[in-house]
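Let me give you the structure first, and then I'll get to my questions.
For this view, one protein chain was removed and the others were kept in their places.
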Amino acid sequence: MIGAGFMGAAHSQGWRVAPSFFDLNGPVEMALLVGRDPEKTAAAAEQWGWAESGVDWRAAIAREDIDIVDIVTPGDSHAEIALAALAAGKHVLCEKPLANTVAEAAEMTRAAERAEAAGVRSMVGFTYRRVPAVALARELVRAGRIGTVRQVRASYLQDWLTEESDPLAWRLQREHAGSGALGDIGAHAIDLAQYITGDQIEGVSGTLQTIVPERPLTAGGSHYGPVTVDDLALFTARFGPGYLGSFEATRFATGRKNSLRIEIAGSRGALSFDLESLNELGLYDSTEPATEQGFKRIMVTDPGHPYLEAWWPAGHLLGYEHGFSHQARDLVLAIRAGENPAPSFAEGLRVQRVLTAVEESADNGSAWTTV
Amino acid sequence: MIGAGFMGAAHSQGWRVAPSFFDLNGPVEMALLVGRDPEKTAAAAEQWGWAESGVDWRAAIAREDIDIVDIVTPGDSHAEIALAALAAGKHVLCEKPLANTVAEAAEMTRAAERAEAAGVRSMVGFTYRRVPAVALARELVRAGRIGTVRQVRASYLQDWLTEESDPLAWRLQREHAGSGALGDIGAHAIDLAQYITGDQIEGVSGTLQTIVPERPLTAGGSHYGPVTVDDLALFTARFGPGYLGSFEATRFATGRKNSLRIEIAGSRGALSFDLESLNELGLYDSTEPATEQGFKRIMVTDPGHPYLEAWWPAGHLLGYEHGFSHQARDLVLAIRAGENPAPSFAEGLRVQRVLTAVEESADNGSAWTTV
Amino acid sequence: MIGAGFMGAAHSQGWRVAPSFFDLNGPVEMALLVGRDPEKTAAAAEQWGWAESGVDWRAAIAREDIDIVDIVTPGDSHAEIALAALAAGKHVLCEKPLANTVAEAAEMTRAAERAEAAGVRSMVGFTYRRVPAVALARELVRAGRIGTVRQVRASYLQDWLTEESDPLAWRLQREHAGSGALGDIGAHAIDLAQYITGDQIEGVSGTLQTIVPERPLTAGGSHYGPVTVDDLALFTARFGPGYLGSFEATRFATGRKNSLRIEIAGSRGALSFDLESLNELGLYDSTEPATEQGFKRIMVTDPGHPYLEAWWPAGHLLGYEHGFSHQARDLVLAIRAGENPAPSFAEGLRVQRVLTAVEESADNGSAWTTV
Partner (left out) sequence: MIGAGFMGAAHSQGWRVAPSFFDLNGPVEMALLVGRDPEKTAAAAEQWGWAESGVDWRAAIAREDIDIVDIVTPGDSHAEIALAALAAGKHVLCEKPLANTVAEAAEMTRAAERAEAAGVRSMVGFTYRRVPAVALARELVRAGRIGTVRQVRASYLQDWLTEESDPLAWRLQREHAGSGALGDIGAHAIDLAQYITGDQIEGVSGTLQTIVPERPLTAGGSHYGPVTVDDLALFTARFGPGYLGSFEATRFATGRKNSLRIEIAGSRGALSFDLESLNELGLYDSTEPATEQGFKRIMVTDPGHPYLEAWWPAGHLLGYEHGFSHQARDLVLAIRAGENPAPSFAEGLRVQRVLTAVEESADNGSAWTTV
């Protein structure tokens, strides 16, 4: 695994825990953790259960005893590492966003498609697909339980930027982060909406805003610098079959810590999900008698629910990091079965294109823009 | 009162009940109900407590013993009646929307402003302002409890059109209804957002959609006609101080019966309201210690809350029609105090202008449009 | 109507509003309000819509033009008035509790049964039966939607006594109030549990507690007197078929304003209700597929729900006092149809017997006590 930040901890937990709960058709070894600082990386490897540590990702990719490269570095290095890993015949798991630009993401996608011919697999890390309630939502849509989709409402609400005196972190600078709330969390909302409905976004009209335009360069400092990414992204999207969806990504939703909400209304029912209650799914069935209709709060903890056969009895909750175990499981099983895991790089590219179209629309007076 | 439909029942209930619970500084008499059909109107007058009934609204306006004219007819007759009533020196309460066109609404507003010089009062019926939780929300914003407003999320979700085989009602035809979900329920979301924040919408980017484009002309019939209004309206708005809001009005939100939701995020806190739980207000205070922050569910039933001094002990809920009693109270007290009631016709006109700007934007590829 | 306190306002509202929304098979006239103080009663009659006022309830009962006597005085005068009214051939609606003692309630029940032979009807005012969600709950149990009842959980939680310095009101003195939380609000929990399940409580084990044993005689005063009723009542009950229920009545549930909660678990499903969200009913159906089971939040505002055909479109909420309109409707229709309204005095007596059994058990070390 390459990268040793917060997402590195989450991925490591996924790799460590998955084999204890799921049958992966064989063992999985956590060979090598690559970071920048030798000492810190060694400590992290020790803490998270990696056999070795290093600072040279090119050397790591060259090793014959390594089969899978898991990339959890910042987005601006994804392309270089992933292209090298694919060229070396390694299966690749790349954290989202696939890249900071569409051009890079497109190149990665082409490389992934070429590599596939040689049996090399690649996957992008939209982990929230592996929340059981989300996977159940997709199954219900596919099974026709809500009929034809009529509209979508998706938002990803956080509030960690509400304090104006907080300093100008790298995530607030375009040259490092690529984009703001839109790319960081809006990408998840886009991916989930497309995943659950099974449809693609084909056009958008968007508006971006930087709510706090400048911040101190250091905590408590008196020198200020400009915030060059969006704090808030609002856009309307048209999906392939023609229906509309509203999207919001914000880091200024005071009081909402990690609220990724999706509501999907169909001709026969509706679904409702909120990541702040990730073990629950709301289901409405409008084919029931009118006097018995209502949103049902399904505790998605039954052994019959997706991924739940491996965990605890009904009613025992899963948490944030379980999605990373599910991701590790799905990737390993796909590789061993000789199948393509999902989401593919092409799907990651598709999300990038939507993000870019939103930015174009915002730059163009919110004019409707084709993806 | 002129008009005898569903809204007539609600207004009548307001007029009948208000004097029993509030001190109105004098008696209020329900003199005359005017409708189209003499027999039906007489029966309605009997049922709802009006002393007399009639079918000639011009004669009603001419009567010297009538002080207030309450207009609850369809929108296309508002202008004519209101102009005549104001000219006759009657105080006017006009149900929303003020009119079906901006031109008419503007004329009514000018008439109201002229009449005001003679002590004649006028008011438009955005009743939801009188839900105690909404009034409390406005008070809290004014008192600075959530700091500076940063963003708004407003939606009005209904689902009574989800059945495709339901016939082509007059509300689905532009010539009669003016607009669809946008004007019918979106207008409420706009008014509440402006009312609670105290700020005006100055620009919009919108998208409208007719989800079911044609419907049977009669229930079960095989002849179809086109739906000529929107089923779904999505738009982004910029308020005077520069912050953004997202708006949605839909009659296709399967499972949502009457869910007018407003969330307002500020620099020091946030508010959350849903008309389906109209006795509750969510309040988040981000100045509390981090480990004790959370959305608080305030039961807005305390005698200290707006309008509640007149009703029941804490914890005893109010319902939909209480807003009409509060409206009657506020109008009568304002007239008797020689003050202008709110919302004024000018405020109603302002909402019309926003609606029109949304339609223009939608016709123009969602391009940003000034109100 | 005899009695002019808080409950008088609620009953008056019921009588005034019911004829506007329900077809009562004929007119209803609000003839006479009887109170203690002539001036205050006259003002109340004016405010609430009664034609006349008076201070002599015996004279009222003697009037030939009065058909129904509605008793909303304190419990210690119920028996005398009701017995006289029944003897005079008047239909009687008596607010709960039927009386302060079982002996009185039993005498009233015998009188009601005798009067019934002459076509005179009587009813006790457990109004919460008329909350649409409660009526729906009963219908669902009867229809077998939750199978055989296995257990009941009922509590009535209020918090208006939490402040120790609040003075010793008459409700806290046994000689005036009869009992405390048990009789005042626990009686509602008992009635609803029996009403929804259709079964009778046959035995109890209970514990009572006075949490704040003495209070100032006057607000802010330094002289204290003893609280001689219970602040908190906890008991376990066995219903006729053998299943158990847990009950709680308290005025010290800090933060709960008027939370009457009932949960009923059956062999095929479950129901959940809370008076603080009185327009909603929770329904769980355990015959659904395991992966789709969940508590459904039914908005009990559909025209097909009990009493709702008379009110507003789906999603428009009812409030506390609507139950009084429903009560007036049911009583008038039963009288006009020559049928016995429910709940009968016998049902009111049954609740009194349960209350008495709880007190006996509490006095006897919580020993199991037959009703």
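For clarity, chains are labelled A, B and C in written order, and residue numbers in each chain start from 1.
Just so we're on the same page, a residue touches a chain if its C-beta (ideal position, glycine included) is under 8 Å from a C-beta of that chain, and two chains touch if they have at least 3 such contacts.
Computed from a prediction, not measured in an experiment: that's the story for all the values here.
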I'm checking contacts with the chain that's been left out. Which of C:Leu24, C:Ile211, C:Ala310 or C:Leu333 qualifies?
C:Ile211
So which of B:Gln173, B:Thr228 or B:Gln293 would be touching the chain we can't see?
B:Gln293
Where C:Phe295, C:Trp311 or C:Phe324 are the choices, the one touching the absent chain is C:Phe295
Missing-partner contacts on chain B, residue numbers:
136, 283, 290-299, 302, 304-305
Omitted-chain footprint on chain C covers residues 146, 150-151, 153, 155, 159, 162, 164, 205, 207, 209, 211, 232, 234, 236, 243-244, 246, 248, 250, 252-256, 263, 265-270, 272, 284, 286, 293-295, 361, 365-368
Tell me, which residues in chain A touch the chain that this view leaves out?
6, 9-10, 12-13, 16-17, 19-20, 47-49, 158, 160, 256-259, 275-279, 299, 301, 312-322
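In this section, only the chains that are shown with their structure count from here on.
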Rounded to a whole Å, what is the gap between the Cα centroids of chain B and chain C?
36
Chain A-chain B separation of Cα centroids, rounded to whole Å:
40
CA centroid of chain A to CA centroid of chain C, Å
54
Out of chain B, which residues touch more than one other chain, so two or more?
256
